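Coming up: subunit A.
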Amino acid sequence: MNELALIVFAPLIAGALAWLIDIKGIREIIGVLGAAVPLGYAALLYQKVNGGLSFAINLGVFKLTFALNALNWFFLGIGALVGFAAILALVSTGRDSYEWLFALMSLSGVLGVFLANDLMTFFIFWEIMTFASFMMVLHYNKAASLKYFLLSVFGAYAMLIALGMIYAKLGTFDFAQIQQAMYKEAYAVAFKADTVFSKGESILIYLLFLIAFGVKAGMFPLHVWAPDAYSETNQSYAAMFSGVLSKTGVYGFIMLYLLMGTRLAIELGGFRSTTKFGYIIAFLGGLTIIVGGLLAALQEDIRKLFAYSSISQLGYILVGIGVGTALSMQAALFHALSHALFKGLFFLIVATIVYRTGKTTFADMGGLAEKMPFTFAMAFVAILSLAGIPPLVGFASKWVLFEAVISQNLPVLGGMVFFGSAIGFVYLIRFTYAVWFGQRPTDLDNVKDAPLSMAVAMAILALFNVILGIAPGLVARELNKIFGKEVIGGNLYVLDLGFGKYNALAILIYLIAGIVIAGIIYFMGAKARRVPVTDTYQSANPVTMDYNLTIRRNFFLPLKETLAFWLRISFDKLYHDIGAWIEDLAEVLRNYIYNGSVQSYAWYLAIILLILALWGV
Partner candidate 1 sequence: MGETSKISRYLYTVLILFIIWLFLTGSLDPQEVTIGAIFALIVGALTDEVFTERGLGNLNPKRVLYFTAYIPYFLWAMIMANLDVAYRVLHPKRPINPGIVECRTVLTNNVGKLALANSITLTPGTITLDVKGDRYFIHWIDVKDKSVEGASENITKPFEKFLKVIFE
Partner candidate 2 sequence: MIEVYLFLIAVAVILSMYRFFRGPTTADRIVAVDIMTTLTTGLMVLFALYYRRAIFLDVALVYAVLAFVGVIAFARYMEGGL
Partner candidate 3 sequence: MSIASIIGQALVLFGTFFYVLSSLGLIRMPDVYNRMQTATKSATLGSLGVIIGVGIWAIGEVGSYSWIPKTLIVAVFLLLTNPIAAHALIRAAYKSGVPLWEGSIVDRYKEAESSLERVEEIKEKLEEPSRGVEINE
Partner candidate 4 sequence: MNPYYFASIALILIGLYAILAKRNVLKMLVGLSIMETGVNLLLISVGYVSGRSAPILSEGITPDRAVDPIPQALVLTAIVIGVATTAMALSVVINLYEKYKTLNVEEIRRLRG
């Protein structure tokens, strides 16, 4: 059997086996093995990246084709790595065989999406992934899962229509062929020749794809499913959910670029230094950053916080993709990797906290650093990485992204990106302090540190965070390989963009030096300052029971009040209203049409006859 097939189907088969066998202990082993296979093969296949490895299954109805190339491999690596970590953590948090089945199934789906070599395969695995992740959420919360599923399926159907339109015109699903045809199309547009797709059709396809991938990537205003879905599921699984599944959306956007980029660029024209269609993506990405970041700051629930944070971070990636230069693309890919790494890590940390304490809101936490030192260490890495502190991987990717955006002379986007970065600090501070430091509620006195499996999982991700942070050149090398040219120069430790350089190793050294100096100062003379128990702050408001702001409670309430007007515009509510409206409509329709009287039914027949008569006469 082909390696690709093994990669794709091993988790699924393992999941099915785990579900069927359903003996505690064995199912975990099977599951972890199933998740390890893709990781192992992904590592093995590194050598064959450009070897044209491909695989096809003829289902009769469709042909499933998989192929491996550098881009694929990159995402495959992300998926397999984070997926493996999440599955490993699932050993502790997994409640029953049901979760094993669907967690592994969704991993399968993700890998299938990444490896797909034609649109149909892409779509099929997309659906599998959606369905499996939905089932994971359904286990916990019906409303959240329904929202997630409906939006995802909405997106998926949009994609289906788009690919159907492409298929109807071109008669193929194959990426390469579509790409070729689209290039031809682009030329045809450029030279005003006859095109297969009219302008309207191509825009429609673009919009449909935008919806499809936007939903998965949590793009504003289609992000509303994400907070609920991420928070209302198994937290170990949420690591994969946020870390990997959302990347399929990113991957989709890249595919969109690859398939139709030229065509759309020529058809729609440019905008400043970028293309119009790309700018739309980028702009929406920028909005996503801001909205996600602000909302993350306002959350009282850790899981929600990271969910919004995740949305925010994905916005960066979209900006990177939207800008559309080779550099920004690389930045986006790089950030996709780092986001997967640190956000996966974050969710594993949250999983550990939730697993050990059973609590999710800031108000119930505090002072856990003492009790869970290892987890805290991991969290430290993750926080640094997300906040973009060198020399962790988060900094490297963000830096490249900033450079890419700024270098393209796009001030609005740049502003958005910077704002997002700033707001990142805002919510991270809260997480750092409220969870790990400060006074510990008494019921958390007996909390233990992370269980082994989760610890290992976190360690893996943290390790990658650090390694790739110190040696960003590793990633850059891969990215260059994808683009087939040297976009980011430099060596293992240095990223050279031509107009700027980042030397991770140097910074590491400076950092260590700084820490050492700071330590010396600390140990030499600093005095620990006692903090009062109720460290309220009021920001010019009277302190009441309602307006009791601590870092654990309503910390950013003033911010919330400031933004009150904007917060009222809730897309979540809009979708909810649409849903309720459709339900009411359905009710009305049902009661009017199927009103129980056989006479009315006979009237329907008469009406149809009348229509036939008028049609025919």
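How were these picked? Simply put, all candidates are chains of the complex that A comes from, given by their letters.
FYI, a residue touches a chain if its C-beta (ideal position, glycine included) is under 8 Å from a C-beta of that chain, and two chains touch if they have at least 3 such contacts; residues count from 1.
Not measured: the values here are computed from a predicted model.
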| item | value |
| --- | --- |
| Complex member touching subunit A, one of 1, 2, 3 or 4 | 4 |
| For the subunit A and candidate 4 complex, residues of the former touching the latter | 590-591, 594-599, 602-603, 606 |
